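For this depiction, one protein chain was excluded, whereas all remaining protein chains were kept in their positions.
Right after this comes chain A.
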Amino acid sequence: MKWFKSLTVAAMAIALVTSTVSVVGAASSLKGKIVINGSSALLPLTLQAANEFKKANPKVKISASAAGSITGPQSVRKGIADIGAVDWDASQDVPGFKKFEGQVAHKVAVIPFAAVVNKNVKVDNLTTKQLQDIFSGKVTNWKDVGGSDADIIVVNRAFGSGTRVNFQMKALQGTDFISKGNNYKEVKSSGDMKTAVETTPNAIGYMDLVYVTSNMKALQINGIAPTEANVINGTYKVWGFGYYMTKGQPDEVTKAFIEYIQSAKFQNGSLKKLKFIPISAIK
């Protein structure tokens, strides 16, 4: 190596003139453990960020798990997790859940959601009122919303899902879901929702936009397609922030990790790569 040839002596030392700011870098002195639990939608983002953060802060060990958004702030309140990943601001009341007192919400991502149907469904667009009627069980046949004469199969996420909370707040504007019936299914994860909608004729459900596949159809809502561009330009309303909840203000190590996931480098890099929208994109 050219460089090596010129530096064969090990006694070379380097000196600083001024150094007023310490950089959190490879030689970072940060040391500790962070336990993160909660939203399954945010888990890939968390693990990607952990993998990158560790390279600059090797002494910080990050363990992550997911079992639905509600378990995030629950774990923080119980003291078994430092960060609760959740698809809504759990420091505020939302449909079905009271706020978690004393917890601080840190925005980490923008998550668009889509109403999705089986590919055999002829409908491409539904209004908010039509969605409310379908998910509350008032409308049970596709012909009543411009489709074929066929029973609507409603697929819902189980209680505790952040996707469910967001869909109820943003797409249904707070109206209630049906909870039983022959044409009602409840699933526990985004993966189960994907399978159910893809394989059940006449099914309607909802999921993170990123999980929509070519084997299903994402609906326009009030004539607006669920796209990243429409979220950013403000015309598509069915989206939410993903949050990291902490018990009060986070400690130094947890704070550094949250700042990393909020950094321009991560938000514009890996976060976009995983098809989330940066928090700075929403003005």
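Just so we're on the same page, contacts are C-beta pairs under 8 Å (C-beta built on N, C-alpha and C of every residue); 3 or more make two chains touch, one makes a residue touch a chain; residues count from 1.
Just so we're on the same page, contacts and distances are computed from a predicted model.
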Between "Multicomponent K+:H+ antiporter subunit F", "cysteine desulfurase", "Sugar ABC transporter permease" or "Copper amine oxidase-like N-terminal domain-containing protein", which matches the UniProt record of the unshown chain? "Copper amine oxidase-like N-terminal domain-containing protein"
Looking at the full complex, which residue from A:75, A:168, A:202 or A:246 touches the chain that isn't shown here? A:75
Of A:87, A:133, A:186 or A:228, the residue touching the omitted chain is A:228
Positions on chain A contacted by the hidden chain, ascending: 1-4, 6-28, 35, 37, 43-44, 47-48, 51, 54-56, 58-59, 61, 63-68, 70-71, 74-75, 77-78, 80-81, 97-98, 160, 210, 228, 259, 263-265, 268-270, 272-275, 280
